[in-house]
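Each remark here refers to the structure printed beneath this line.
A single protein chain has been omitted from the complex, and every remaining protein chain is retained in its original position.
For subunit A:
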Amino acid sequence: MEKLNSTIHSALSTVLVKKLTKNCINTIADFLQEDVEKISKITKLDVVCILDIRDIIFKKYSAPSIAGTTLRTKYLTEKRYLETGIKRLDTILNGGIPIGFLTEVCGLAGSGKSQLCMQLAINSAKPSNSVIYIDTKGDFSAVRIQKILEAHGLSHKEMAIIMLNINIVQIFSMNDLISLLESIKTKKIVFDCLSLVILDSLPCLMFQHFGDNNKIGLKFLNMFVNLARCISNEFRTCFICVNIETRWVDQEQVPDLDDEDDNFGEPAYFEIKNRCLGKYWRHIPVQVLSLQRAFESETKNCININVIAENYNNPCSKLQCPISINYSGVF
């Protein structure tokens, strides 16, 4: 909660703030809850002035209501999607990654999540756009980035322009992640024209709190979600989180239909896929991209991947498309 200070109103001098603090009125919330006459007695300001201060606080801190038409114009004029630069992906995403929201990239180990993220970083790093890549498991490889750019025939200068706009931070704990996001939010760390934040990967940090019999992990996750939403909304950026998928196998006895003796046939195995990070996280991202490795690739030196895009604003649509990875990147 924010503390009282003299910048709120000209009548509220530092001396008066000190006086209020002595009377256990420390924060803005304390100030608003306290009886106006009592405050007037302490500060020796008249009631009108106190009411004026209250009004200013309300104006500054309360959530304003916005008219529908304003929202509509905002919706129409603002850029809503960041193109991924991968045509097939843009088509199923309805134009690109949603700006101002959290997007999840999910898949099994080795399904190409980090590769896709690196490609997205390349495609959206332009002189007018910068990218932050938050690396929690050391998977970011600038050599790989450079090789991709080289394969596309870029000159050294062009490569440098793109690479200068990709910023990498290595983070090893949830605590560090939260303080990093906080300093971005409070503009202690400033990036010019931030357009994309990539967090690869969230479970690597969250799993460190797995198995503790307390809710610290959940608390961190909640703080992270709030900060991430705030940053993506305020700076109009895309926020991509990498999540992982685990599988477990269920066994079920299926009755054999041909057999009249009601005997049970061979046990059948069901593979169930599960997005990690629990039920709380399930509805946080607006857009989920699940990557799935295609079993057979037709061409050599190339990995084919199926992407399924699910949007929680439009739960009926579940589109999929194939993408490929080779030495020259994801396309």
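Following the convention adopted for this analysis, a residue touches a chain if its C-beta (ideal position, glycine included) is under 8 Å from a C-beta of that chain, and two chains touch if they have at least 3 such contacts; residues count from 1.
Simple rule for what comes next: contacts and distances are computed from a predicted model.
Q: Given the choices "Ndufs1 NADH-ubiquinone oxidoreductase subunit", "Mediator of RNA polymerase II transcription subunit 17", "Catabolite repression protein creC" or "DNA repair protein RAD51 homolog 3", state the protein name listed in UniProt for the chain not shown.
A: Hidden chain, UniProt protein name: "DNA repair protein RAD51 homolog 3".
Q: If the hidden chain were put back, which of A:Ser6, A:Asn129 or A:Gln208 would touch it?
A: Candidates A:Ser6, A:Asn129 or A:Gln208; residue touching the omitted chain: A:Gln208.
Q: Of the residues A:Ile244, A:Val286 or A:Val307, which one touches the chain left out of the display?
A: A:Ile244
Q: Pick from A:Ser6, A:Asn26, A:Asn129 or A:Ser179: which residue touches the chain that isn't shown?
A: Considering the complete complex, A:Ser179 is the one touching the chain left out.
Q: Among the options A:Val225, A:Ile303 or A:Cys321, which residue touches the chain absent from this view?
A: A:Ile303
Q: Write the list of subunit A residues that the hidden chain touches.
A: Spelled out for subunit A, the touching residues are 108-110, 114, 132, 137-146, 160, 162-173, 176, 179-180, 183, 188-190, 201, 203-205, 207-212, 244-247, 249, 251, 269-271, 276, 301, 303, 326-327.
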